[in-house]
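Pasting a structure below so you can have a look.
All protein chains but one are shown in place.
Chain IDs A and B follow the sequence of writing; residue 1 opens each chain.
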Amino acid sequence: MSAHARRTGIVSAAVHHPAFMAGIVLSSIFVVAALLSFVWTPQDPLRLDIPGKLRTPSLAHWFGTDHFGRDMFSMIMVGARVSMAVAFVAVGIGMLAGVPLGLYAASRRGSLVDEFIMRGNDLIFAFPSLLLAIMITAVFGPGAVNAIIAIGIFNIPVFARLSRGAALSLWTRDYVLAARVAGKGRLRISAEHILPNIVNLLIVQGTIQFSLAILAEAALAYVGLGAQPPLPSWGRMLADAQTLISLAPHMALFPGLAIVVTVLGLNLLGDGLRDLHDPRSRRTRP
Amino acid sequence: MTAYLLGRFVSLALSLVAASLVIFLVLEIVPGDPASFMMGINADPQAIAALRSQLGLDEPIHLRYLGWVAGLLHGDFGMSYTYRVPVADLIAERVVISLPLTLYALALSTIIAFPAGIIAAARRNSATDVAVMGATQIGVAIPNFWFAMLLVLVFSINLRIFSAGGFPGWEAGFLPAMKALTLPAVALALPQASILARVMRSSLLDTLHEDFMRSARAKGLTRSQALWRHALRNALIPVLTIVGLQFSFLLAGGIIIENVFYLPGLGRLVFQGITQRDLIVVRSVVIVLVFAVIAVTFLVDVAYAIADPRLRRHGR
(Lines give C-alpha, C1' and ligand atoms only; values in the text may rest on other atoms or scores of the structure.)
Protein backbone atom coordinates (compact mmCIF):
# COMPACT_ATOMS: atom_id res chain seq x y z
CA MET A 1 0.00 0.00 0.00
CA SER A 2 1.57 3.29 -1.01
CA ALA A 3 1.44 6.48 1.02
CA HIS A 4 -1.11 7.84 -1.40
CA ALA A 5 -3.36 4.82 -1.01
CA ARG A 6 -3.01 5.14 2.73
CA ARG A 7 -4.13 8.74 2.61
CA THR A 8 -7.18 8.00 0.47
CA GLY A 9 -7.84 5.13 2.90
CA ILE A 10 -8.09 7.62 5.72
CA VAL A 11 -10.39 9.86 3.72
CA SER A 12 -12.78 7.07 2.85
CA ALA A 13 -12.70 5.76 6.41
CA ALA A 14 -13.55 9.28 7.59
CA VAL A 15 -16.47 9.58 5.21
CA HIS A 16 -17.83 6.28 6.49
CA HIS A 17 -17.51 7.29 10.12
CA PRO A 18 -20.87 8.90 10.94
CA ALA A 19 -19.84 10.28 14.35
CA PHE A 20 -16.78 11.90 12.84
CA MET A 21 -18.79 13.48 10.02
CA ALA A 22 -21.38 14.74 12.52
CA GLY A 23 -18.54 16.22 14.54
CA ILE A 24 -17.16 18.01 11.49
CA VAL A 25 -20.58 19.44 10.59
CA LEU A 26 -21.43 20.58 14.15
CA SER A 27 -18.05 22.18 14.80
CA SER A 28 -18.12 23.87 11.38
CA ILE A 29 -21.41 25.56 12.27
CA PHE A 30 -19.63 27.12 15.22
CA VAL A 31 -16.52 28.16 13.29
CA VAL A 32 -18.55 29.60 10.39
CA ALA A 33 -20.81 31.54 12.77
CA ALA A 34 -17.80 33.01 14.55
CA LEU A 35 -16.04 34.04 11.33
CA LEU A 36 -19.21 35.35 9.73
CA SER A 37 -19.93 37.53 12.78
CA PHE A 38 -16.98 39.72 11.84
CA VAL A 39 -18.67 40.84 8.61
CA TRP A 40 -22.36 40.15 9.09
CA THR A 41 -24.94 39.55 11.78
CA PRO A 42 -28.70 39.68 11.20
CA GLN A 43 -28.98 42.62 13.62
CA ASP A 44 -26.53 44.77 15.52
CA PRO A 45 -25.94 42.66 18.63
CA LEU A 46 -25.23 45.76 20.71
CA ARG A 47 -28.29 47.79 19.74
CA LEU A 48 -30.67 48.18 22.68
CA ASP A 49 -34.40 48.18 22.03
CA ILE A 50 -36.14 48.34 25.37
CA PRO A 51 -39.70 48.35 23.98
CA GLY A 52 -38.89 45.20 21.99
CA LYS A 53 -37.43 43.28 24.95
CA LEU A 54 -38.05 39.60 25.79
CA ARG A 55 -39.61 38.85 22.38
CA THR A 56 -39.98 35.17 21.62
CA PRO A 57 -38.38 33.84 18.39
CA SER A 58 -39.80 35.36 15.20
CA LEU A 59 -38.73 35.99 11.62
CA ALA A 60 -37.12 39.29 12.60
CA HIS A 61 -35.41 37.82 15.70
CA TRP A 62 -34.71 34.16 15.02
CA PHE A 63 -33.80 33.40 18.63
CA GLY A 64 -35.92 36.20 20.16
CA THR A 65 -34.61 39.20 22.09
CA ASP A 66 -33.16 39.59 25.58
CA HIS A 67 -34.15 41.85 28.46
CA PHE A 68 -32.63 44.87 26.69
CA GLY A 69 -34.24 43.93 23.38
CA ARG A 70 -30.95 42.88 21.80
CA ASP A 71 -31.10 40.24 19.05
CA MET A 72 -30.14 36.88 20.61
CA PHE A 73 -29.12 35.27 17.33
CA SER A 74 -26.60 38.01 16.61
CA MET A 75 -25.34 37.89 20.16
CA ILE A 76 -24.80 34.14 19.94
CA MET A 77 -22.83 34.60 16.71
CA VAL A 78 -20.53 37.15 18.33
CA GLY A 79 -20.38 34.99 21.47
CA ALA A 80 -19.05 32.13 19.35
CA ARG A 81 -16.18 34.39 18.36
CA VAL A 82 -15.33 35.08 22.01
CA SER A 83 -15.60 31.43 23.05
CA MET A 84 -13.48 30.29 20.14
CA ALA A 85 -10.79 32.92 20.70
CA VAL A 86 -10.54 32.16 24.43
CA ALA A 87 -10.48 28.41 23.93
CA PHE A 88 -8.04 28.57 21.02
CA VAL A 89 -5.51 30.73 22.80
CA ALA A 90 -5.86 28.85 26.08
CA VAL A 91 -5.30 25.46 24.45
CA GLY A 92 -2.46 27.01 22.44
CA ILE A 93 -0.78 28.14 25.65
CA GLY A 94 -1.21 24.66 27.09
CA MET A 95 0.29 22.98 24.05
CA LEU A 96 3.15 25.39 23.49
CA ALA A 97 4.25 25.18 27.10
CA GLY A 98 3.16 21.65 27.96
CA VAL A 99 4.45 19.66 25.01
CA PRO A 100 8.08 20.88 25.21
CA LEU A 101 8.06 20.35 28.97
CA GLY A 102 6.71 16.82 28.57
CA LEU A 103 9.17 15.95 25.80
CA TYR A 104 12.06 17.35 27.81
CA ALA A 105 11.01 15.47 30.93
CA ALA A 106 10.74 12.23 28.93
CA SER A 107 14.18 12.69 27.41
CA ARG A 108 15.63 13.04 30.91
CA ARG A 109 13.59 10.32 32.53
CA GLY A 110 14.17 9.96 36.25
CA SER A 111 16.35 13.06 36.49
CA LEU A 112 15.74 15.91 38.88
CA VAL A 113 14.35 18.02 36.03
CA ASP A 114 11.85 15.31 35.18
CA GLU A 115 10.86 15.02 38.83
CA PHE A 116 10.48 18.79 39.14
CA ILE A 117 8.32 19.10 36.03
CA MET A 118 6.07 16.24 37.01
CA ARG A 119 5.63 17.39 40.62
CA GLY A 120 4.78 20.86 39.35
CA ASN A 121 2.13 19.27 37.17
CA ASP A 122 0.74 17.34 40.11
CA LEU A 123 0.49 20.56 42.03
CA ILE A 124 -1.62 22.24 39.36
CA PHE A 125 -3.75 19.11 39.20
CA ALA A 126 -4.38 19.28 42.93
CA PHE A 127 -6.22 22.58 42.52
CA PRO A 128 -9.77 22.21 41.34
CA SER A 129 -9.20 23.96 38.01
CA LEU A 130 -12.21 26.23 38.18
CA LEU A 131 -11.19 27.29 41.67
CA LEU A 132 -7.79 28.61 40.66
CA ALA A 133 -9.32 30.26 37.62
CA ILE A 134 -11.73 32.00 39.93
CA MET A 135 -8.87 33.00 42.20
CA ILE A 136 -6.81 34.40 39.36
CA THR A 137 -9.65 36.39 37.88
CA ALA A 138 -10.66 37.53 41.35
CA VAL A 139 -7.23 39.00 41.94
CA PHE A 140 -6.40 40.35 38.52
CA GLY A 141 -9.91 41.40 37.70
CA PRO A 142 -12.45 39.76 35.42
CA GLY A 143 -11.92 39.82 31.65
CA ALA A 144 -11.30 37.65 28.62
CA VAL A 145 -7.49 37.85 28.89
CA ASN A 146 -7.40 36.67 32.49
CA ALA A 147 -9.85 33.91 31.65
CA ILE A 148 -7.50 32.79 28.88
CA ILE A 149 -4.53 32.74 31.26
CA ALA A 150 -6.45 30.87 33.93
CA ILE A 151 -7.72 28.22 31.51
CA GLY A 152 -4.38 28.05 29.72
CA ILE A 153 -2.49 27.25 32.91
CA PHE A 154 -4.62 24.17 33.40
CA ASN A 155 -3.92 22.96 29.93
CA ILE A 156 -0.18 22.91 30.52
CA PRO A 157 -0.07 19.84 32.78
CA VAL A 158 -2.57 18.03 30.55
CA PHE A 159 -0.28 18.30 27.54
CA ALA A 160 2.89 17.84 29.58
CA ARG A 161 1.64 14.55 31.03
CA LEU A 162 0.25 13.30 27.76
CA SER A 163 3.38 14.01 25.76
CA ARG A 164 5.68 12.72 28.48
CA GLY A 165 3.76 9.45 28.73
CA ALA A 166 3.65 8.91 24.99
CA ALA A 167 7.28 9.96 24.58
CA LEU A 168 8.47 7.61 27.33
CA SER A 169 7.09 4.62 25.49
CA LEU A 170 8.67 5.83 22.24
CA TRP A 171 12.05 6.30 23.94
CA THR A 172 12.20 2.55 24.52
CA ARG A 173 11.59 1.81 20.83
CA ASP A 174 14.46 0.33 18.91
CA TYR A 175 14.40 3.09 16.33
CA VAL A 176 15.18 5.64 19.00
CA LEU A 177 18.06 3.46 20.20
CA ALA A 178 19.22 3.24 16.60
CA ALA A 179 19.17 7.03 16.36
CA ARG A 180 21.25 7.24 19.52
CA VAL A 181 23.71 4.73 18.06
CA ALA A 182 23.78 7.08 15.06
CA GLY A 183 25.01 9.75 17.45
CA LYS A 184 21.93 11.92 17.60
CA GLY A 185 21.31 13.99 20.71
CA ARG A 186 18.23 13.98 22.90
CA LEU A 187 16.89 17.24 21.53
CA ARG A 188 17.26 16.17 17.95
CA ILE A 189 15.70 12.76 18.61
CA SER A 190 12.78 14.44 20.38
CA ALA A 191 12.18 16.68 17.38
CA GLU A 192 12.86 14.12 14.66
CA HIS A 193 11.57 10.82 16.04
CA ILE A 194 9.34 11.53 19.03
CA LEU A 195 7.28 14.61 18.21
CA PRO A 196 6.09 13.51 14.73
CA ASN A 197 4.91 10.22 16.20
CA ILE A 198 2.82 11.83 18.94
CA VAL A 199 1.27 14.58 16.82
CA ASN A 200 -1.90 12.57 16.20
CA LEU A 201 -2.34 12.06 19.90
CA LEU A 202 -1.86 15.77 20.54
CA ILE A 203 -4.42 16.73 17.92
CA VAL A 204 -7.00 14.40 19.44
CA GLN A 205 -6.35 15.69 22.95
CA GLY A 206 -6.28 19.26 21.65
CA THR A 207 -9.81 18.87 20.29
CA ILE A 208 -11.04 17.56 23.61
CA GLN A 209 -9.26 20.30 25.57
CA PHE A 210 -10.76 22.85 23.19
CA SER A 211 -14.25 21.71 24.11
CA LEU A 212 -13.38 21.69 27.82
CA ALA A 213 -12.01 25.22 27.48
CA ILE A 214 -15.30 26.36 25.95
CA LEU A 215 -17.17 24.89 28.92
CA ALA A 216 -14.74 26.53 31.35
CA GLU A 217 -15.02 29.89 29.63
CA ALA A 218 -18.81 29.66 29.76
CA ALA A 219 -18.68 28.86 33.49
CA LEU A 220 -16.36 31.78 34.22
CA ALA A 221 -18.48 34.15 32.17
CA TYR A 222 -21.59 32.85 33.93
CA VAL A 223 -20.22 33.89 37.32
CA GLY A 224 -19.15 37.22 35.87
CA LEU A 225 -15.44 36.54 35.56
CA GLY A 226 -15.21 36.15 31.78
CA ALA A 227 -15.45 38.63 28.92
CA GLN A 228 -17.00 41.88 30.15
CA PRO A 229 -20.00 43.75 28.77
CA PRO A 230 -20.85 44.95 26.24
CA LEU A 231 -19.04 42.08 24.47
CA PRO A 232 -21.64 39.27 24.29
CA SER A 233 -20.67 35.91 25.72
CA TRP A 234 -22.63 32.70 26.05
CA GLY A 235 -21.97 32.26 29.73
CA ARG A 236 -23.13 35.74 30.66
CA MET A 237 -26.20 35.48 28.45
CA LEU A 238 -27.15 32.49 30.60
CA ALA A 239 -26.50 34.44 33.78
CA ASP A 240 -28.82 37.20 32.49
CA ALA A 241 -31.42 34.59 31.60
CA GLN A 242 -31.45 33.01 35.03
CA THR A 243 -33.52 35.59 36.87
CA LEU A 244 -35.98 35.77 34.00
CA ILE A 245 -36.24 32.05 33.42
CA SER A 246 -39.95 31.77 34.18
CA LEU A 247 -40.73 34.83 32.03
CA ALA A 248 -38.48 34.17 29.04
CA PRO A 249 -37.19 30.58 28.87
CA HIS A 250 -35.92 31.18 25.33
CA MET A 251 -33.20 33.41 26.75
CA ALA A 252 -31.79 30.40 28.61
CA LEU A 253 -32.45 27.88 25.88
CA PHE A 254 -30.50 29.19 22.91
CA PRO A 255 -27.13 30.11 24.46
CA GLY A 256 -27.14 26.77 26.29
CA LEU A 257 -27.88 24.91 23.09
CA ALA A 258 -25.07 26.80 21.38
CA ILE A 259 -22.63 25.54 24.01
CA VAL A 260 -23.94 21.96 23.86
CA VAL A 261 -23.81 21.79 20.06
CA THR A 262 -20.30 23.20 19.92
CA VAL A 263 -18.89 20.99 22.64
CA LEU A 264 -20.69 17.94 21.28
CA GLY A 265 -19.31 18.63 17.80
CA LEU A 266 -15.76 18.99 19.06
CA ASN A 267 -15.99 15.83 21.16
CA LEU A 268 -17.34 13.82 18.26
CA LEU A 269 -14.56 15.22 16.10
CA GLY A 270 -11.94 14.24 18.69
CA ASP A 271 -13.33 10.72 19.13
CA GLY A 272 -13.53 10.31 15.36
CA LEU A 273 -9.92 11.42 14.90
CA ARG A 274 -8.83 8.93 17.56
CA ASP A 275 -10.75 6.11 15.87
CA LEU A 276 -9.24 6.96 12.50
CA HIS A 277 -5.71 6.88 13.89
CA ASP A 278 -6.14 3.92 16.19
CA PRO A 279 -4.32 0.95 14.68
CA ARG A 280 -6.80 -1.38 16.35
CA SER A 281 -9.71 0.00 14.38
CA ARG A 282 -7.90 0.56 11.09
CA ARG A 283 -5.70 -1.72 9.06
CA THR A 284 -2.33 -0.07 8.47
CA ARG A 285 -0.23 -3.03 7.44
CA PRO A 286 -0.57 -4.24 3.87
CA MET B 1 1.88 -1.50 51.70
CA THR B 2 2.86 0.79 54.56
CA ALA B 3 5.95 1.92 52.67
CA TYR B 4 3.83 2.69 49.62
CA LEU B 5 1.22 4.61 51.61
CA LEU B 6 3.84 6.41 53.66
CA GLY B 7 5.51 7.51 50.43
CA ARG B 8 2.22 8.76 49.02
CA PHE B 9 1.45 10.53 52.29
CA VAL B 10 4.72 12.41 52.32
CA SER B 11 4.35 13.39 48.68
CA LEU B 12 0.82 14.67 49.29
CA ALA B 13 1.91 16.57 52.39
CA LEU B 14 4.56 18.22 50.24
CA SER B 15 1.99 19.20 47.63
CA LEU B 16 -0.15 20.68 50.36
CA VAL B 17 2.79 22.82 51.46
CA ALA B 18 3.45 23.83 47.86
CA ALA B 19 -0.24 24.61 47.34
CA SER B 20 -0.37 26.83 50.41
CA LEU B 21 2.69 28.70 49.12
CA VAL B 22 1.06 29.23 45.72
CA ILE B 23 -2.19 30.46 47.26
CA PHE B 24 -0.29 32.75 49.58
CA LEU B 25 1.83 34.20 46.80
CA VAL B 26 -0.99 34.66 44.28
CA LEU B 27 -2.88 36.81 46.75
CA GLU B 28 0.34 38.54 47.71
CA ILE B 29 0.93 39.85 44.20
CA VAL B 30 -2.43 41.59 43.90
CA PRO B 31 -2.11 45.00 42.30
CA GLY B 32 -1.17 47.47 44.98
CA ASP B 33 -1.05 45.80 48.36
CA PRO B 34 -3.70 43.55 49.89
CA ALA B 35 -4.90 46.20 52.27
CA SER B 36 -5.56 48.87 49.68
CA PHE B 37 -6.96 46.20 47.32
CA MET B 38 -9.45 45.17 49.95
CA MET B 39 -10.46 48.64 50.96
CA GLY B 40 -10.89 49.94 47.43
CA ILE B 41 -9.62 53.11 45.76
CA ASN B 42 -11.47 55.68 47.77
CA ALA B 43 -10.54 54.35 51.18
CA ASP B 44 -9.36 56.47 54.00
CA PRO B 45 -5.54 56.13 54.33
CA GLN B 46 -5.89 55.69 58.06
CA ALA B 47 -8.26 52.79 57.66
CA ILE B 48 -5.84 51.20 55.20
CA ALA B 49 -2.99 51.59 57.67
CA ALA B 50 -5.12 49.97 60.37
CA LEU B 51 -5.93 47.05 58.10
CA ARG B 52 -2.27 46.76 57.13
CA SER B 53 -1.27 46.25 60.71
CA GLN B 54 -4.21 43.91 61.33
CA LEU B 55 -3.06 41.81 58.38
CA GLY B 56 0.51 41.99 59.63
CA LEU B 57 1.65 43.51 56.34
CA ASP B 58 4.40 45.40 58.12
CA GLU B 59 6.17 42.12 58.83
CA PRO B 60 8.51 40.48 56.32
CA ILE B 61 6.79 38.14 53.86
CA HIS B 62 8.24 34.85 55.10
CA LEU B 63 7.14 35.56 58.67
CA ARG B 64 3.65 36.33 57.45
CA TYR B 65 3.52 33.04 55.55
CA LEU B 66 4.73 31.08 58.56
CA GLY B 67 2.28 32.89 60.79
CA TRP B 68 -0.56 32.05 58.43
CA VAL B 69 0.40 28.38 58.25
CA ALA B 70 0.81 28.17 62.02
CA GLY B 71 -2.68 29.66 62.37
CA LEU B 72 -4.07 27.12 59.87
CA LEU B 73 -2.61 24.27 61.89
CA HIS B 74 -4.57 25.53 64.92
CA GLY B 75 -7.73 25.98 62.89
CA ASP B 76 -7.28 29.75 62.99
CA PHE B 77 -7.93 31.20 59.55
CA GLY B 78 -7.93 34.82 60.70
CA MET B 79 -10.72 37.35 60.95
CA SER B 80 -12.99 38.15 58.05
CA TYR B 81 -12.60 41.76 57.06
CA THR B 82 -16.21 42.20 55.98
CA TYR B 83 -18.05 39.92 58.40
CA ARG B 84 -15.89 40.78 61.40
CA VAL B 85 -16.02 37.17 62.63
CA PRO B 86 -13.41 34.40 62.56
CA VAL B 87 -13.25 32.87 59.06
CA ALA B 88 -13.15 29.42 60.65
CA ASP B 89 -16.70 29.96 61.90
CA LEU B 90 -17.88 31.10 58.46
CA ILE B 91 -16.35 28.03 56.86
CA ALA B 92 -17.77 25.68 59.47
CA GLU B 93 -21.27 27.03 58.75
CA ARG B 94 -20.90 26.57 55.01
CA VAL B 95 -19.00 23.30 54.79
CA VAL B 96 -21.98 21.36 56.15
CA ILE B 97 -23.76 22.23 52.91
CA SER B 98 -20.95 22.03 50.36
CA LEU B 99 -19.48 18.74 51.49
CA PRO B 100 -22.78 16.80 51.64
CA LEU B 101 -23.67 18.26 48.23
CA THR B 102 -20.39 17.04 46.73
CA LEU B 103 -20.72 13.58 48.26
CA TYR B 104 -24.37 13.33 47.20
CA ALA B 105 -23.38 14.21 43.63
CA LEU B 106 -20.43 11.77 43.70
CA ALA B 107 -22.72 8.98 44.90
CA LEU B 108 -25.26 9.76 42.17
CA SER B 109 -22.54 9.92 39.55
CA THR B 110 -21.12 6.50 40.45
CA ILE B 111 -24.52 4.87 40.87
CA ILE B 112 -25.53 5.98 37.38
CA ALA B 113 -22.19 5.56 35.67
CA PHE B 114 -21.03 2.12 36.80
CA PRO B 115 -24.03 0.11 35.56
CA ALA B 116 -24.27 2.18 32.38
CA GLY B 117 -20.58 1.69 31.58
CA ILE B 118 -20.64 -2.02 32.41
CA ILE B 119 -23.76 -2.72 30.34
CA ALA B 120 -22.38 -0.77 27.38
CA ALA B 121 -19.10 -2.68 27.48
CA ALA B 122 -20.73 -6.07 28.00
CA ARG B 123 -23.03 -5.52 25.01
CA ARG B 124 -20.55 -3.74 22.82
CA ASN B 125 -22.01 -2.38 19.56
CA SER B 126 -25.54 -3.36 20.57
CA ALA B 127 -28.41 -0.87 20.52
CA THR B 128 -27.98 -0.46 24.30
CA ASP B 129 -24.34 0.44 23.84
CA VAL B 130 -25.10 2.97 21.12
CA ALA B 131 -27.87 4.52 23.23
CA VAL B 132 -25.71 4.76 26.37
CA MET B 133 -22.79 6.18 24.42
CA GLY B 134 -25.00 8.71 22.64
CA ALA B 135 -26.54 9.84 25.92
CA THR B 136 -23.14 10.22 27.59
CA GLN B 137 -21.79 12.09 24.58
CA ILE B 138 -24.52 14.69 25.09
CA GLY B 139 -24.15 14.59 28.87
CA VAL B 140 -20.47 15.47 28.61
CA ALA B 141 -21.32 18.48 26.44
CA ILE B 142 -23.88 20.02 28.80
CA PRO B 143 -22.64 22.81 31.12
CA ASN B 144 -23.81 21.86 34.59
CA PHE B 145 -25.10 25.37 35.44
CA TRP B 146 -27.27 25.40 32.31
CA PHE B 147 -28.56 21.95 33.15
CA ALA B 148 -29.34 23.28 36.62
CA MET B 149 -31.40 26.09 35.09
CA LEU B 150 -33.33 23.61 32.96
CA LEU B 151 -34.00 21.47 36.04
CA VAL B 152 -35.34 24.52 37.86
CA LEU B 153 -37.50 25.40 34.87
CA VAL B 154 -39.01 21.92 34.68
CA PHE B 155 -39.17 20.67 38.28
CA SER B 156 -39.62 23.91 40.22
CA ILE B 157 -41.42 26.32 37.92
CA ASN B 158 -43.54 23.95 35.86
CA LEU B 159 -44.01 20.81 37.96
CA ARG B 160 -43.43 22.48 41.34
CA ILE B 161 -41.94 19.31 42.82
CA PHE B 162 -38.80 20.94 44.17
CA SER B 163 -38.20 24.44 45.40
CA ALA B 164 -36.14 26.63 43.09
CA GLY B 165 -33.44 27.24 45.64
CA GLY B 166 -32.47 27.94 49.21
CA PHE B 167 -31.67 25.55 52.02
CA PRO B 168 -33.84 24.88 55.06
CA GLY B 169 -30.88 23.88 57.20
CA TRP B 170 -30.14 20.46 58.68
CA GLU B 171 -32.16 21.32 61.77
CA ALA B 172 -35.28 21.18 59.55
CA GLY B 173 -34.71 17.45 59.29
CA PHE B 174 -32.65 15.15 57.10
CA LEU B 175 -35.17 14.58 54.33
CA PRO B 176 -36.14 18.21 53.67
CA ALA B 177 -32.44 19.11 53.63
CA MET B 178 -31.64 16.30 51.20
CA LYS B 179 -34.60 17.32 49.06
CA ALA B 180 -33.18 20.82 48.82
CA LEU B 181 -29.84 19.34 47.72
CA THR B 182 -31.35 16.94 45.19
CA LEU B 183 -31.67 19.19 42.15
CA PRO B 184 -28.21 20.71 42.65
CA ALA B 185 -26.71 17.23 43.09
CA VAL B 186 -28.39 15.94 39.95
CA ALA B 187 -27.18 18.95 37.97
CA LEU B 188 -23.64 18.35 39.19
CA ALA B 189 -23.73 14.59 38.81
CA LEU B 190 -25.09 14.01 35.33
CA PRO B 191 -22.24 15.51 33.28
CA GLN B 192 -19.70 13.78 35.54
CA ALA B 193 -21.62 10.51 35.36
CA SER B 194 -21.36 10.69 31.58
CA ILE B 195 -17.59 10.98 31.78
CA LEU B 196 -17.36 8.20 34.34
CA ALA B 197 -19.56 5.86 32.30
CA ARG B 198 -17.35 6.38 29.26
CA VAL B 199 -14.20 5.71 31.27
CA MET B 200 -15.75 2.62 32.83
CA ARG B 201 -16.75 1.28 29.43
CA SER B 202 -13.41 1.83 27.77
CA SER B 203 -11.45 0.49 30.73
CA LEU B 204 -13.61 -2.62 30.75
CA LEU B 205 -13.24 -3.06 26.99
CA ASP B 206 -9.44 -2.81 27.34
CA THR B 207 -9.51 -5.44 30.05
CA LEU B 208 -11.69 -7.74 27.95
CA HIS B 209 -8.83 -7.93 25.45
CA GLU B 210 -6.32 -9.11 28.06
CA ASP B 211 -4.81 -12.57 27.82
CA PHE B 212 -6.16 -13.62 31.21
CA MET B 213 -9.70 -13.15 29.93
CA ARG B 214 -8.96 -15.77 27.28
CA SER B 215 -7.57 -18.04 30.01
CA ALA B 216 -10.81 -17.56 31.95
CA ARG B 217 -12.90 -18.49 28.93
CA ALA B 218 -10.71 -21.53 28.29
CA LYS B 219 -11.46 -22.66 31.86
CA GLY B 220 -15.13 -22.82 30.96
CA LEU B 221 -16.41 -19.49 32.27
CA THR B 222 -19.23 -17.95 30.31
CA ARG B 223 -18.72 -14.52 28.84
CA SER B 224 -20.56 -12.79 31.68
CA GLN B 225 -18.93 -14.91 34.41
CA ALA B 226 -15.54 -13.93 33.03
CA LEU B 227 -16.60 -10.30 32.96
CA TRP B 228 -17.83 -10.22 36.55
CA ARG B 229 -15.15 -12.39 38.11
CA HIS B 230 -12.06 -11.25 36.26
CA ALA B 231 -12.53 -8.15 34.14
CA LEU B 232 -14.38 -5.90 36.55
CA ARG B 233 -11.85 -5.69 39.35
CA ASN B 234 -9.02 -5.08 36.93
CA ALA B 235 -11.01 -2.47 35.05
CA LEU B 236 -11.86 -0.65 38.28
CA ILE B 237 -8.27 0.26 39.00
CA PRO B 238 -8.02 3.09 36.40
CA VAL B 239 -11.63 4.10 37.11
CA LEU B 240 -10.72 4.81 40.75
CA THR B 241 -8.42 7.61 39.61
CA ILE B 242 -11.26 9.24 37.72
CA VAL B 243 -13.60 8.94 40.71
CA GLY B 244 -10.97 10.76 42.76
CA LEU B 245 -10.61 13.49 40.14
CA GLN B 246 -14.38 13.86 40.01
CA PHE B 247 -14.43 14.77 43.65
CA SER B 248 -12.32 17.77 42.79
CA PHE B 249 -14.49 18.67 39.78
CA LEU B 250 -17.67 18.34 41.81
CA LEU B 251 -16.32 20.44 44.64
CA ALA B 252 -15.38 23.20 42.22
CA GLY B 253 -18.56 22.76 40.21
CA GLY B 254 -20.45 23.13 43.47
CA ILE B 255 -19.17 26.69 43.75
CA ILE B 256 -21.11 27.56 40.62
CA ILE B 257 -24.15 25.39 41.23
CA GLU B 258 -24.59 26.85 44.73
CA ASN B 259 -25.02 30.20 43.03
CA VAL B 260 -27.75 28.85 40.75
CA PHE B 261 -29.73 27.45 43.68
CA TYR B 262 -28.88 30.17 46.24
CA LEU B 263 -27.37 27.58 48.58
CA PRO B 264 -25.36 29.20 51.39
CA GLY B 265 -22.29 27.01 50.89
CA LEU B 266 -18.60 27.62 50.40
CA GLY B 267 -19.21 28.68 46.80
CA ARG B 268 -21.47 31.52 47.86
CA LEU B 269 -18.95 32.46 50.50
CA VAL B 270 -16.08 32.63 48.05
CA PHE B 271 -18.05 34.82 45.62
CA GLN B 272 -19.12 37.13 48.37
CA GLY B 273 -15.48 37.28 49.36
CA ILE B 274 -14.51 38.16 45.81
CA THR B 275 -17.13 40.87 45.31
CA GLN B 276 -16.35 42.36 48.70
CA ARG B 277 -12.62 41.98 48.12
CA ASP B 278 -12.26 40.00 51.33
CA LEU B 279 -9.01 38.22 50.48
CA ILE B 280 -8.82 36.46 53.83
CA VAL B 281 -12.09 34.67 53.17
CA VAL B 282 -11.08 33.80 49.58
CA ARG B 283 -7.71 32.47 50.66
CA SER B 284 -9.20 30.39 53.46
CA VAL B 285 -11.91 28.79 51.35
CA VAL B 286 -9.43 27.96 48.63
CA ILE B 287 -7.01 26.27 51.01
CA VAL B 288 -9.83 24.27 52.59
CA LEU B 289 -10.97 23.03 49.18
CA VAL B 290 -7.41 22.18 48.11
CA PHE B 291 -6.93 20.31 51.37
CA ALA B 292 -10.11 18.34 50.70
CA VAL B 293 -8.93 17.43 47.21
CA ILE B 294 -5.54 16.31 48.46
CA ALA B 295 -7.13 14.25 51.22
CA VAL B 296 -9.34 12.52 48.68
CA THR B 297 -6.32 11.85 46.47
CA PHE B 298 -4.79 10.05 49.43
CA LEU B 299 -7.95 8.00 49.94
CA VAL B 300 -7.81 7.00 46.28
CA ASP B 301 -4.23 5.86 46.79
CA VAL B 302 -5.38 3.71 49.70
CA ALA B 303 -8.16 2.26 47.54
CA TYR B 304 -5.57 1.54 44.86
CA ALA B 305 -3.46 -0.43 47.30
CA ILE B 306 -6.49 -2.46 48.32
CA ALA B 307 -7.58 -3.14 44.75
CA ASP B 308 -4.16 -3.96 43.34
CA PRO B 309 -2.01 -6.57 45.09
CA ARG B 310 0.98 -5.45 43.03
CA LEU B 311 1.04 -2.22 45.05
CA ARG B 312 0.29 -3.96 48.31
CA ARG B 313 3.50 -5.92 48.17
CA HIS B 314 5.41 -2.92 46.95
CA GLY B 315 8.81 -2.62 48.51
CA ARG B 316 9.17 -6.25 49.46
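Going forward, a residue touches a chain if its C-beta (ideal position, glycine included) is under 8 Å from a C-beta of that chain, and two chains touch if they have at least 3 such contacts.
Assume contacts and distances are computed from a predicted model.
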item: Hidden subunit of the complex - UniProt protein name among "NADH-quinone oxidoreductase subunit L", "Response regulator", "Peptide/nickel transport system ATP-binding protein" or "Oligopeptide/dipeptide ABC transporter, ATPase subunit"; value: "Peptide/nickel transport system ATP-binding protein"
item: For subunit B, residues in touch with the removed chain; value: 3, 6-7, 10, 210-212, 214-222, 225, 229-230, 233-234, 237, 307-310, 313-316
item: Subunit A residues touching the omitted chain (full complex); value: 1-3, 173-175, 177-184, 192-193, 196-197, 284-286
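One rule holds in what follows: only the chains that are shown with their structure count from here on.
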item: Separation of mean Cα positions, subunit B and subunit A [Å, integer]; value: 22
item: Footprint of subunit A on subunit B - complex, ascending; value: 14-15, 18-19, 22-23, 26-27, 29-31, 137-138, 140-143, 145-146, 149-150, 152-153, 157, 248-249, 251-253, 255-256, 259-260, 270-271, 274, 282, 286, 289-290, 293-294, 297
item: Complex interface listing, subunit A residues touching subunit B; value: 119, 122-123, 126-132, 134-136, 138-140, 211, 215, 218-219, 222-223, 238, 241-242, 245-246, 249, 252, 255-256, 259-264, 267-268
